[in-house]
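In this view, the complex is presented without one of its protein chains, the others remaining in place.
Every chain is named by a letter (A, B, C and D) in the order it is written, and numbering of its residues begins at 1.
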Amino acid sequence: MTTTLGMRVLKALAVTLIVVWSLAPIVLGVTTSLSTQREVNEGPSHWFPHHPTTQAYRALIGGTTGEHSGGTVTQRGEFVQSMWVSAELALLSAGLTLVVATMAAYAFGRLRFRFGGFLLALLVGTMVVPIFVVVIALFKLMANAHLIDTKKGLVLVFVATLTPLATWLLYTQVREMPAEPEEAALIDGCRRWQAFVRVVIPQMSSGIAAVAAILALSVWGEFLIPLLLTQTQNAKPVTVLITEYVGKYTTNYPILAAGGVLALIPPALLALALNKRITGMLAGS
Amino acid sequence: MPGRWNREGDRSARETQILGWILVVPAMAAVGALILYPLVKGFQQSIQSGGILFGELPGYVGTRNYRDVLNDPTSRDAMRHTLEYVLLAVSLELVLGIFVAVTLHRVFRGRGFVLAVLILPWALPSVVSGVLWRRVFDPDNGLLNSVLLHLHIINQPQVWLASGRGAIIYITLVHVWGVLPLISLIFLAGLQSVPDEVYSASAVDGAGPWRQFRYITLPLLRPSMAIALTVGTLLAISIFDEIYVLNGTALNTRSILIQVYNTTFVEADFAHGTALAFVLAAVTAVLGGFYALALRRSTV
Amino acid sequence: MTATGTITLESVTKHFPGGVVAVDNLSLEVQPGEFLVLVGPSGCGKTTALRMVAGLEPVTDGQIRINDRVVTRLPPRDRDIAMVFQNYALYAHMTVRNNMAFGLKMARMPKDEIRRRVDEAAVMLGLTELLNRKPRQLSGGQRQRVAMGRAIVREPSAFLMDEPLSNLDAKLRVEMRGEIIRVQRRIAAPTLYVTHDQTEAMTMGDRVAILRDGLLQQLGTPDQVYDRPVNAFVAGFIGSPSMNLLPAGLEADGDGWAISVGGARLAAPKLLEQRRSLRGYLGKPVTLGIRPEDFGTDGGGGEIDVTVSRLESLGSELVAYLAPAGMAADTLLTARLERRASLAEGSATRVTVDVDRLYFFDPDSGAALT
Amino acid sequence: MTATGTITLESVTKHFPGGVVAVDNLSLEVQPGEFLVLVGPSGCGKTTALRMVAGLEPVTDGQIRINDRVVTRLPPRDRDIAMVFQNYALYAHMTVRNNMAFGLKMARMPKDEIRRRVDEAAVMLGLTELLNRKPRQLSGGQRQRVAMGRAIVREPSAFLMDEPLSNLDAKLRVEMRGEIIRVQRRIAAPTLYVTHDQTEAMTMGDRVAILRDGLLQQLGTPDQVYDRPVNAFVAGFIGSPSMNLLPAGLEADGDGWAISVGGARLAAPKLLEQRRSLRGYLGKPVTLGIRPEDFGTDGGGGEIDVTVSRLESLGSELVAYLAPAGMAADTLLTARLERRASLAEGSATRVTVDVDRLYFFDPDSGAALT
Partner (left out) sequence: GGSSSSSGSSASSESIRGQTITVLVPYVMPQKLLNQFTAETGVNVNYVRTGWDATHNKLIVANTAKTYIADVAEFDWSFTGQFAGAGWVEPLDNLLPAKTLADLKSTDAAFVSGGKTYAACYSNDFRLSMYNKQMFAKAGITSFPATFDELATDIQKLQASGVKYPLQIPMAATEGGITPWYLLTLAMGGQLFDQNLKPVFQTPDSAGYKALQWEADAVKNGWVSPGSVALNDDVALNDFLAGQSAILFATGPGNLPTANDPSQSSIVGKAALGLVPGVDGPGASFGLPEGLSIPVTAKHKAAAAAFINWWEQPKNAIAIYKTQGSLPCGTSTIKQMVATGQLQGGDVLNQELTHVGPLFQAGAPIWYSQFSADAQGLANAAVKGQMSVQDALTQLADKASARTQ
């Protein structure tokens, strides 16, 4: 659509605003990660390290050997391993949740079946359940099933906790989707589920991409559930590992910040990758 | 003779029934086993005594725990604070979330980058963002103080989080910073089902960007708004990390969930903890239901 | 005793929530291999009827059979039909080729055969160049042709087409008409075809069904519905421009009958007097129908004095709007005349009417008086 | 010296990504208050042209002016146009009333006035009963009328209409044609109107522009393009059924000319010899054009021996497909004949041709020889 210069300036302004708002504290994180603990302690004059160093990153990846660091000691390989765990958890959980939720959303949105409305309300209603209420029973359940400290177990729990939101989001999209192409598919000889897989899902792909981002990022940032359900490096995501760098007396800011900065990379890549799938209005031109 | 064809059995409708059930089974199973079942257990916990830990015999105590937590003055204060967090955070998130989503809904060069930047606050592990914000708000050496001092906006360092109102506002801002990506993505997802052609038609009808937003985007975002409001309320009502990191369990900023956390994880009093958490969940559920009903008016 | 190649609707009714009765007790049989055209004013229930036959819309009441098999409650896929949707309903995420191939893939047809059929249909529809585009890169007419292609590659047991040519230009439309008929004849699939185009209705249909407010008005061959409409509604609906319907009186005039219409008095042909139902209207008001092409500027028949209100040239012919003398001021007769007819707008003249081709209807019920 | 009420396209070009040139160097002026009909085969660029005028599609090259104001880079809302979209583009979330009122609300018109205008348009369009429905509860034709209503309530500085009547039945279409013209005349807004309907093109347009593959072929009054097409393409495109185009030879014959076509030989009228451009084709092949209505079964003119291949009755007339003797086996002439012409399918007969109305084209370039 043809647009005016004023509009374009406004848009640029809006974009800049979003970038600055999101990025400002992150920049602080980056400078912190490039400082030494000492410079961080020194405060005001040292927001930008006078002597930038990648020491924190090296410590994070390669492990520390120094003594008396009061619990902020890192071990070689640990961080990278946790990043992998996080990535694996995010992708598996988001993927599985998408499958489960898309199916449910379609059923609730398009198929008339008995108790559908009630089930939808029940499902979406569980969104409000605070983890504190279920944590004991959940822990027992997982322990009995030997799922403590396994990625499998975490994925299951994530799927259960994210499915309500994902279903709701996708449900609204199913409702807005024109029915005709799906009907055409039914006439073309599809079973309902085939029409669903081959026509409805591709039709919704941009919405699904946005929901996928929401899900993967939710899992990536999850803390309490993996904290309680994991023990060893086996299934310990990066969010949990990073908290271990907070010691009893001291917090190693650079290492913590470096961990945070590195933990941002996969989500950012994911957003970049999904950008193309998320179609928008063609603007600007 | 109406309905005389029904004897043949309605295969089409029956298939729909069956498929409907098949499609929702996985979702219901996952949620049923891992949320609903523990929820029932949790509810049992909330109407039981705390047990030997608190010098009592285990057993059901009815609504006693609920009465206890509702009568506790600190809980009451925490509820008031939580209400303030929720109102402030949710209204900010709604406005900013729609703003961000609408901006990013337009395809422009570099959108991928902006999208990637947008989600960073959310992707940042909460310990790290807590530590960073602490560096910002630190009363002695904080970034905020040093910037404002430098600009001569203030002439002595401020203890940002000491006073009630101010502290709640700052903490809410930190909260919104972290949650905005999620809310924006919810709206962005909602915008995906808005067909381009209505924008063409409305442009021709003389609607400028603002009024397109007002009359096209906003009404079509209704369903997403219900979701965003619910999620926003959910996150704000259970605000925890931001407060804990920035101001500990200080009374002037204490939220319900800090109270819940203290009760369950510090005091190991799951009976009262879950009771309080159930109160919280009930409030959220009522609000969520209210949003959903208020915004239900179907769009198409 | 199965009748292959039929579509039968038996007392089919459709209520929409909100009290709209879209289709009302419709009974209709598309006979083996027949091409049945469904016409009617906008909103009369044509699309709804088609959708019920396809199984997309639950039937409120009644029964639908395809090839004598009751399909009323069967899912669409078990009905083996192909449908062209009024709004195309293309698969936005598939190329033109895949849009057309989809139904065949679902039928697990071999790849080669699919390719062959799609290519063939693409040639027929002039889509060969566009096979790799996505629907949003097509013009309206191109999309419509893809929708058409998707149906014809299927070779189903029945065709349902909802205004499949409405977005095509006249030339292409003539070609497509031929192609559709050819395909349909070859497959011998019974076809329900909705159109707004008079020419399509008249030339393609073995029979024509006229719907109004969900109610079937008439079902007959094109000539039947044109020449012997059962009521004023059908008479006015079939034929373009529409038949002129005028209040008139039927009077005895000497040894014959005469028709008084406005200031004019037309001598009725003797044949009229043999029509039983007309006799009762002698001396009473009737509605008189005159087709635009039954006017002339020379030759015999009755004569009416008119003022030429407006002339429209269609190139090949002339449409004249004529204000007859002695009738309500805003009455205008539409006449199709030879393009070389020498008339001038505003001038008063006298036109002839072919009195052998007059139609009569009851002024209240609209029923044809035959 | 502003020309109010004009739309001007100056060398407007549109390339789509992927190399499609949808509109190619199009220059066109819709004059004050003029109703200009844009026709052309499916996919020739009509919609694209309209969208560029509306500001919905960026112009690759060229300039667009409305009322002499350059609008090429202005957003749609600053152009004050109303448009009927080919696919309606209704606001799915608004009722019919709000769909129509939207543009007026945007113009901050008083509530009463909005209500009045919408009600008025609804009556005109037969939508009164449907004002509180949502688009998805409407039939195709009803939706199209809403799209129409949305445009006409506006009283804009220019109208753009993209096949606004394609989904309406013949009767309604005739009515709507009149209404559109009335509204347009009243507002005196220049109008670009895309249609596939010959009758609409011929009766509504002050002038007709014919596009082909994005290129303007001819711009002229309906009679001009019908009677004096500039090339074989226009000749074939305008008029329905299409003009018959046949390979023929122009030969000297005694003191005059003759036209040999297939086995027949038609004496050319004297007048032909005065056509400059024709002279050079003496003794050479030409493309001969005969309009279907220029055939007859009696009367004078040239005569051609034919076999009746197929007859189509349109009720009011007869379309005959005739295989001429002495021509390629699949050549079929289309003739529009009196419905009472006594022909039988399969029989051999002789038809007459009005030799005064023959058209000639260069067999290679297709240019008309005048």
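A few notes on this one:
Basically, a residue touches a chain if its C-beta (ideal position, glycine included) is under 8 Å from a C-beta of that chain, and two chains touch if they have at least 3 such contacts.
What you are looking at is a predicted structure, and each value in this text was computed from that prediction instead of being measured.
From the options B:Ile18, B:Val40, B:Leu87 or B:Ala162, the residue with contact to the chain not on display is B:Ala162. By the touch rule set out above, chain A reaches the unshown chain at residues 36-38, 40-43, 55, 66-71, 73, 75, 135-137, 139-140, 143, 227-228, 231-232, 240, 243-244, 246-251.
In the full complex, the hidden chain is touched by chain B at residues 51-55, 74, 134, 138-141, 157, 159-162, 164, 246-252, 254, 262, 264-270.
The rule is short, and it goes like this: only the chains that are shown with their structure count from here on.
For the pair chain C and chain D, the distance between C-alpha centroids works out to 22 Å. For the pair chain B and chain C, the distance between mean C-alpha positions equals 58 Å.
Of all residues in chain A, those touching 2 or more other chains are 1, 7, 191-192, listed in ascending order. Shown for chain C are the residues in touch with two or more other chains, namely 55, 75-76, 87.
Chain B contributes residues 195, 197-198, 200-208, 211, 215-216, 219-220, 299-300 to its touches with chain D in the complex. Within the complex formed with chain B, the residues of chain D that make contact are 51, 54-56, 75-77, 80-83, 85, 87, 89-94, 102-103, 105-107, 134, 136, 150, 154.
Looking at the complex, you find that chain A touches chain C at residues 178, 180-181, 183-192, 194, 198-199, 202-203, 205.
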